[in-house]
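The complex appears here minus one protein chain, its other protein chains still in place.
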Amino acid sequence: VSEVITTTRVRYPEVDRMSVAHHAVYPVWFEMGRTELMREAGAPYGELEDEQGLLFPVVELGVRFRAPARYDDELEIGTRLAELAGAHVRFHYRIVRRGSPALLAEGFTVHGAVGGNGRPRRIPVALRERLEPFSASEEVR
Amino acid sequence: VSEVITTTRVRYPEVDRMSVAHHAVYPVWFEMGRTELMREAGAPYGELEDEQGLLFPVVELGVRFRAPARYDDELEIGTRLAELAGAHVRFHYRIVRRGSPALLAEGFTVHGAVGGNGRPRRIPVALRERLEPFSASEEVR
Amino acid sequence: VSEVITTTRVRYPEVDRMSVAHHAVYPVWFEMGRTELMREAGAPYGELEDEQGLLFPVVELGVRFRAPARYDDELEIGTRLAELAGAHVRFHYRIVRRGSPALLAEGFTVHGAVGGNGRPRRIPVALRERLEPFSASEEVR
Partner (left out) sequence: VSEVITTTRVRYPEVDRMSVAHHAVYPVWFEMGRTELMREAGAPYGELEDEQGLLFPVVELGVRFRAPARYDDELEIGTRLAELAGAHVRFHYRIVRRGSPALLAEGFTVHGAVGGNGRPRRIPVALRERLEPFSASEEVR
């Protein structure tokens, strides 16, 4: 099971009056993380949408904020595919400052698979096969 | 116990390729809701920060997405103060399209009270008294 | 010629470390202004796109920042249709704090009219007729 690491830097418009990253930016960072995981799995989002009409809207989101991220900090977003079910997937995320083990935030998103018509859809076999090496549920087998 | 209703309209940059509001906007709408609740309680955030050095950083956030909000939709954000503890508060939110009861999303945020030095701090009595009429926990008394 | 006034409040994530609205938010406020003008003209953007396949991408943007807008300020965005040409339109904007004449910022956007295929397109007559009462160039007749 691989955790995919993506890096980003805290941008000026992302920090608030307290000079720390605003909490609404974390879901954007999480999305950067899973975008990278999907790309590494050979299943980039853009292709899934454009070629297969397959979308993964977020149905649930949770974040715990442990410590503030500050302006210009270099961050590491660690993303794991925590669950790969028939018609939904679950990603876990943790965010640290580069070179420091201290957790700044951790969270999860759950995504339903839907077709272009907006209806729930089973995840196609070809996609499952690409995602399985990244799936935490594989670990226990 | 009052639920405070705030209205907003889905802005163009808030929608994505699917023409629906991006999930990272919901925490911003939640924040608009609790800002309004605090203002109605006579305790606007700006004053708390500037005059009392009291901050309420988000320590936890959760959202369930039920149905998409679309470009230019008029939304109602209903905010309740679900918990008013010694050193933290919890808000609940629900978002509907104006004039329709169908829930688009619901969620919560938990906030710790901290002083200007970043240390946890008890919520001052004067502030508690302003918030209590809005607190759901009062309802059961 | 009417200037259309839209109001908004400076949101927490829109302010930066200096506690003033970040400059990248002004184009979003301008967009709120012209969206409202188009709606009042009976030609809401959403309809133009969905029903007529007509888009107005921004081809040029300019802003002069005069004085900072601060957290929770109530703003007025004044929008005028400064030019209504064959295949492009130009809007002018000015932003003030509600109840104060002092200019916080002023700016403009130029938009080309394009069809669903991305090609330039003349503005349809029916739309021109709706926009003309809002057009500054009418004023001189």
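Labels for the chains are A, B and C, by order of writing; each one numbers its residues from 1.
Rule of thumb we're sticking to: a residue touches a chain if its C-beta (ideal position, glycine included) is under 8 Å from a C-beta of that chain, and two chains touch if they have at least 3 such contacts.
Since the structure is predicted, the reported quantities are computational estimates derived from the model, not experimental observations.
Participant: Quick check: which displayed chains does the absent chain contact?
Facilitator: By the stated touch criterion, the chain not on view contacts A, B, C.
Participant: For the full complex, which residue in A:16, A:31, A:76 or A:106 touches the chain that was left out?
Facilitator: The one listed residue touching the chain not shown is A:31.
Participant: For the chain not shown, which residue from C:5, C:58 or C:103 touches it across the whole complex?
Facilitator: Only one listed residue reaches the unshown chain, and that is C:58.
Participant: With the missing chain put back, which residues of chain A would touch it? List them for me.
Facilitator: Contacting residues on chain A, toward the hidden partner: 11-13, 28, 31-32, 35, 44-46, 71-72.
Participant: Can you list where chain B touches the absent chain?
Facilitator: Contacting residues on chain B, toward the hidden partner: 12-13, 15-17, 19, 22, 24-25, 71.
Participant: Since one chain has been left out of the picture, which residues of chain C touch it in the full complex?
Facilitator: The list for chain C reads 17-18, 20, 23-25, 27-28, 31, 49, 55, 57-65, 68.
In this section, only the chains that are shown with their structure count from here on.
Participant: Among all chains, whose Cα centre is located farthest from the one for chain A?
Facilitator: C
Participant: If you list every residue number at the chain A and chain C contact, are more than half found on both copies (same) or fewer than half (different)?
Facilitator: Both copies, chain A as well as chain C, present the same residues to each other, with over half of the numbers appearing on both sides.
Participant: Roughly how many whole angstrom separate the Cα centroids of chain B and chain C?
Facilitator: Averaging C-alpha atoms per chain gives centres 29 Å apart.
Participant: With chain centres taken as the means of their Cα atoms, state the distance from chain A to chain B in Å.
Facilitator: 25
Participant: Spell out, as numbers or ranges, the residues of chain A touching 2 or more other chains.
Facilitator: Chain A, residues with two or more chain partners: 17, 24-25.
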